[in-house]
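Shown here: the complex without one of its protein chains, the others still in place.
Entry: subunit A
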Amino acid sequence: MRVLSLGRWLRAGRVPPREPASRPSGHRHSGHRPQGPPQELPQGPSQVPPQQKVSVEVLEHLEHLALVDFRDSEGVERLQKAIQFADQLHEVNTDGVEPMDSVLEDRCLYLREDDVTEGNCTKELLENARETVEEYFVAPPGNIPLVKLEGQKTFLQGSK
C-alpha cells in the first residue's frame, strides 16, 4: 500500500482499468454521462524519483532573495512539499512545446501614446507612506547586505 500525500480522499493502490471510452451516439446509452471510476491524480512521492532535501545554502539564498524568512521548520517543510508537488510536472512530455506566457499571445498589447494624461498626485501618494520628508520617501541606509546584521537571527542562521 503506497502512502499518498494529497489529502484524505485519494485511494491507495492503482485505479482499476476504466471501461472502454464510450462513443458519442444519439441513442439510448449513457455515453454522455460522466462515467467510470475517478481519474487518477498525480501520485505523491512514490512515482517521482526521491528528491534531495534543499540545502541550507539554497534556503538562505531564498530568504535573501525574497526578503522573507522561513521562520520555523514548518516553513522549510512547506517548501519541501511544494517542490515535491511541483516535481510531478516532469511526468509530462513537453518536447517541441513552446512555453505559453499569456493566453492573449495572438494579439498585440495595447500601447498608448506617450502623452501625459494624469499625474500631479504627489500629495496623495505621499500620504500613504509612513516616513517622508518634503517630497521624498525616507529609507534607512542602503547597500548593507542583510547577512552581516545583528539583531534578527533568522531561523536558518540559528539552526546552523
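What we mean here is this: contacts are C-beta pairs under 8 Å (C-beta built on N, C-alpha and C of every residue); 3 or more make two chains touch, one makes a residue touch a chain; residues count from 1.
Keep this in mind: contacts and distances are computed from a predicted model.
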Chain not present in the shown complex, as UniProt names it (candidates "Globin domain-containing protein", "Band 4.1-like protein 2 isoform X4", "Glutamyl-tRNA(Gln) amidotransferase subunit A, mitochondrial" or "Presenilin"): "Glutamyl-tRNA(Gln) amidotransferase subunit A, mitochondrial"
Residue numbers in subunit A that touch the chain omitted from display: 6-7, 9-11, 21-22, 24, 26, 30-42, 54, 58, 61-63, 65-71, 74-75, 78-79, 81-83, 85-86, 88-92, 94, 97-104, 107, 109-112, 121, 124-125, 127-131, 137, 139-142, 144-146, 149, 151-152
